[in-house]
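What you see is the complex with one protein chain gone and the rest in place.
Per-chain residue numbering starts at 1, and chain names A, B, C, D and E are given in the order in which the chains are listed.
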Amino acid sequence: MTLRDIHVTMAHGGGGKAMRDLIDEVFTAVFQPPGSEDQARLTNDALSEPGARLAFTTDSFVVTPLEFPGGDIGKLAICGTVNDLAVGGARPLWLSAAFVIEEGCEIALLRRIVATMAEEAAKAGLRIVTGDTKVVERGKGDGVFITTAGIGVIPPGIDIGAAKIRPGDAVIVNGVLGDHGATILAARGDLALSADLVSDCAGLGHLMQAALAAAPGISAARDCTRGGLASALNEMAAEANVTVELEEARLPLRPEVVGMCEILGLDPLYLANEGRLVLFCPADQADAALAAMRALPEGAGATIIGHTLERCGAPVTLRTAFGGARIVDMLIGEQLPRIC
Amino acid sequence: MTLRDIHVTMAHGGGGKAMRDLIDEVFTAVFQPPGSEDQARLTNDALSEPGARLAFTTDSFVVTPLEFPGGDIGKLAICGTVNDLAVGGARPLWLSAAFVIEEGCEIALLRRIVATMAEEAAKAGLRIVTGDTKVVERGKGDGVFITTAGIGVIPPGIDIGAAKIRPGDAVIVNGVLGDHGATILAARGDLALSADLVSDCAGLGHLMQAALAAAPGISAARDCTRGGLASALNEMAAEANVTVELEEARLPLRPEVVGMCEILGLDPLYLANEGRLVLFCPADQADAALAAMRALPEGAGATIIGHTLERCGAPVTLRTAFGGARIVDMLIGEQLPRIC
Amino acid sequence: MCLGIPGRITAITSPDRLMAMAEVSGVRREVNVACVAGNRLDDLVGQWALIHVGFAMSLIDEDEAEKTLLALKDLGEAQETLEQMAASQEALQ
Amino acid sequence: MCLGIPGRITAITSPDRLMAMAEVSGVRREVNVACVAGNRLDDLVGQWALIHVGFAMSLIDEDEAEKTLLALKDLGEAQETLEQMAASQEALQ
Amino acid sequence: MKFASEFRDPAAARALLSAIAARADQIGATRAHPIHIMEICGGHTHSIFRYGLDKLIHEGVEFIHGPGCPVCVLPMARVDECVEIAERPGVIFTTFGDAMRVPGHRKSLLQAKADGADIRMVYSPLDALELARRNPEREVVFFGLGFETTTPSTALSIQQAAREGLANFSVFCNHITVPEPIKALLDDPDMVLDGFIGPGHVSMVIGTHPYDFIARDYGKPLVVAGFEPTDLLQSVLMVLTQISLGRAAVENQYARVVPEHGNPVSLAAIEDVYERRPSFEWRGLGEIDASGLRIRAKYAAYDAEEKFGIGYAAASRNVPEIEGCACGAVMTGKLKPTQCPQFGTGCTPEMPLGALMVSSEGACAAYWQYAGARTAAE
Partner (left out) sequence: MKFASEFRDPAAARALLSAIAARADQIGATRAHPIHIMEICGGHTHSIFRYGLDKLIHEGVEFIHGPGCPVCVLPMARVDECVEIAERPGVIFTTFGDAMRVPGHRKSLLQAKADGADIRMVYSPLDALELARRNPEREVVFFGLGFETTTPSTALSIQQAAREGLANFSVFCNHITVPEPIKALLDDPDMVLDGFIGPGHVSMVIGTHPYDFIARDYGKPLVVAGFEPTDLLQSVLMVLTQISLGRAAVENQYARVVPEHGNPVSLAAIEDVYERRPSFEWRGLGEIDASGLRIRAKYAAYDAEEKFGIGYAAASRNVPEIEGCACGAVMTGKLKPTQCPQFGTGCTPEMPLGALMVSSEGACAAYWQYAGARTAAE
């Protein structure tokens, strides 16, 4: 081990020996990418099957705090990109990982994050094959930002998407909503709230494959990340030109999440999730999809939360437990805690 | 145009309507990615040719200032990833682009950066097919960071890499060295130096293809980015177990770059380039490679700067114009201006 | 205006600053109890209070809550009777 | 220690603060000329000075430079003669 | 959630809705000639839309959304002053989240933050106090905003700061009171209101008697109400019952939380820390006598107006509000949000023109977001 530093300094981004040591010891030793050229060179038979398509996606991950109950930014970075591949029906194959590290970041923290990433990638059955690190001056970053890009293969015959959603589809989520958002709100500490909550962060590749196998009629799926369930549904319903009608009584919510929302005047439908997807499927395949999802831990809480109608009025409406109805609008900016 | 803001606020990263507007108007409208699902779905015949390999790479881009003579961070982000594909012999096909934007960033600046990216992608003959934006609080970012990932195809039969370098190979660069690094040093302004310098930032995909066509024996290539020519050569020579002997008199350097280095006590061999590659090829194909490179604007300054020997001592040595010799070591940390 | 929510006082955290832990559906927050502190702070533990911006503003009167709910129940029963009456009247016609 | 480099003064930028523009191989930097300012600041323009940490520390004496170069040239010629002599001596043997 | 979910019972709601319908019919209220009931409080407005009560209730009962959202009624010039303070070097400006988006003439706090001001959202003035303790070299300013419910928390925080001698803490006081604007509304000759739903959490502090004048002097019923849906419906029923009986009294539906005489500790803290301003400006309503509070001279050290030389003076208030904004008319029940010419065109939640579009408690935003009363943009 030649890397004796405790913290990252600008030297670790300077292109020299310090950088090489950091990359070799902290990243390459764990990810074990194939080769050391500037680009990974890859082959996979599934890609050359006639009718197969390549799926490609990217996300940057920024989160405070970097480590939180139930995960860390590394887990988010793997799961987020796996999920963006998975919800398109793709089987994730390879990931890239690029790090923007703030000067002063603890190297031990980097090691922990990298370990989580490797573990989560293994769970998802894929490899991190290429990467990058940059170091920025203190006050010009926030610990670590990670950007992952993912390549997957969509097998021949699979073609799902919001445009395929039809009136009458069942709307299914794979578990309780808002745990991640509420966990982060509490973990951040500025509001001095605490609760025994754990982020829902999880890779949903296997879940999505299982659901597709059980319910081949699935029309579309999205993971409900920033902006929560409400935003994902609004986007999809608008694109499909249907109305999604949710039933408030069927929304799976933990009491702690509800409590947090009541205290801060937030709506749990807009809280971020990192291991939740919403999928649409013909009503007659809903039970099959649910059964397949519930058979996996990340789908244990799968449940139907509503259904689609011909477009009538707003893209997303909610029937309150109360018998009333209201529109579930797209979020405007960010959700700000209210007091009044 | 519904986006009426002048600056990016946290609302633009909140997952709601403000974010959608920003993405739609600033990014999607220009990049025009295929579809609006969480993942691009792609096909390309070259990928399924027997023996073809997929090349995959990523880099994060951080630079101060964001706009500088000869380019901006967007141009870097496209060219950098194109080049990392190109130097492996791959034809670049698709790019992803993920933005981490600091609260307060001017939206007009984002638009300019995005325009550069689109232009540069078009020049390279590829598409930006998927992307992401995140907004971080002021003081937790630095204007914009961009992470691109790139997918390319390595045609059957092409297999270059540092391990293929042989003693006797000619060492070729495509033009003057250090312009980018010196330009950024001047543009940053903290050293109050100015010079009529322009970044060398350029996409080298076509150049690399031309060189490979003319000199199929090319053994390896790298772009000389962070850490400069010296770092790229040290890495490659170490991997190939050869010694690279450079000739000081043949190193192409602009007087302004030399001047900047003399003033600050820097070594131009360690200055960053963003449109320069070093390639190794059998001596008997060097003229062909040079001719092909010089036929393109980005290779107009192509020249031989040295050659490889059986490993003797250090990986990289330099014969001074003076008749002496010295080791060109790997940079340790970052190059710091000296006064004394 | 004035988002307030019932929470249970679970512990006194700082007697001199009149701070206590309150819990709302498993979410904990330290709150100021100056407005509801009687003579013996410890008596607050276990009580429900209306929490607003980090302050316990008022103790919740469980009897009054019960009365309100009873009134609702009565009304419900009365309405049911009324509706049954209306229905049988309709049937008669 | 004491990295210094010859630069040409191209303009006086702030007479009261004794600041001037210096140029080294096309690289420009404002430098302080207090150490080399004679009576007429403008006389500096066009002159070469040794620049160190943003200060023009000494004017470069072109005659002296010439002398040094001449000495080198003379030495070179002398060496050449010597070598030729050595070579012809060898040839004679 | 105890003391909350019990009051969200659909069966009870159905019973209440039937009883309301019966009373409304009895009074002869119709869509064309409705009974106008103003819920004063933005929290009530929020509940009405969140639970869809506006659609469930008898068509002869119309909710008029009152001026009870402190974010909505804050005049633009006051937001400008917030921004001015927040942008001073060394200041940490703390605020509740909902005040971040209110537009000023130059910018909102959200924009000021993006431009570099150190603005932090807090849940409580206690969090601002804690920031002041932890950043002794910075000036921590708390944006004191809200009605009588919130007023005591700020007062108690100032008292605590004084006890600790925290020299770097101050409050930019914009606290306002409920009874005065109600009186102003009632004095409006165009007034159409038949009764009021009173803000339960305000009465938790001040009790029910401050509203006696409404029944006594103006002959209008007022029921102090809780915030759960059955609380609201029950209160509407109580108002209608009074009307049908020709009575006008102040009643308390929310007795589980609201003591008749309010909270003595809170009232004492308010009395200790604040005094009334001669008048204060309300967006859409103009200057209203004695409707705002300022910090007493004895706490001047904690008064951001004193510290930063930003005194409230009606004279300096002549920065014009945005033209074409009908907030005032909407807040007084004269116009519905959808009747404002700006609604959905010049004024949307993304780019609010008037304050009623900013906060989700604002009547216009609620119409837009929950009720789907979209126009141009849809």
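One rule holds in what follows: a contact is a pair of C-beta atoms (placed from the backbone, for glycine too) under 8 Å apart; a residue touches a chain by one contact, two chains touch by 3 or more.
Quick caveat, the model's predicted, so the values are computed rather than measured.
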{"item": "Hidden partner chain, touching residue among B:Ala29, B:Ala122 or B:Ile327", "value": "B:Ile327"}
{"item": "Hidden partner chain, residues of subunit D it touches", "value": "1-6, 8, 17, 24-25, 29-32, 34-37, 48, 50, 52-55, 57-58, 60-62, 64-65, 67-69, 71-73, 75-76, 78-80, 82-83"}
{"item": "Missing-chain contacts mapped onto subunit B", "value": "190-193, 255, 258-259, 262-265, 313-314, 320-327, 329, 332-333, 336-340"}
{"item": "Touch list for subunit A against the chain that is not drawn", "value": "2, 4-5, 7-11, 17-18, 21, 103-104, 137-138"}
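Heads up, the rule we're going with is that only the chains that are shown with their structure count from here on.
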{"item": "Contacts common to subunit A and subunit C (chain labels)", "value": "E"}
{"item": "Between subunit C and its twin subunit D, rotation from the CA superposition, multiple of 5 degrees", "value": "180"}
{"item": "By number of C-beta contact pairs, the top two chains", "value": "A-B"}
{"item": "Centroid comparison with subunit A (C-alpha atoms), farthest chain", "value": "D"}
{"item": "Centrality ranking, top chain (CA atoms only)", "value": "A"}
{"item": "Distance from subunit D to subunit B - Cα centre to Cα centre, in angstrom", "value": "38"}
{"item": "Inter-chain centre distance, subunit A versus subunit D - centres from mean C-alpha coordinates, in Å", "value": "64"}
{"item": "Whole-Å gap separating subunit A and subunit B, where each centre is the average of the chain's CA atoms", "value": "30"}
{"item": "Junction residues of subunit E - those touching two or more other chains", "value": "1, 4, 14, 42-43, 69-70, 96, 101, 110, 123-124, 127, 146-147, 150, 349-350, 361"}
{"item": "Contacts with 2+ other chains: residues of subunit A", "value": "191-193, 255, 258-259, 262-263, 265, 332-333, 338-340"}
{"item": "Listing of all chain pairs that touch each other, if any do", "value": "A-B, A-C, A-E, B-D, B-E, C-E"}
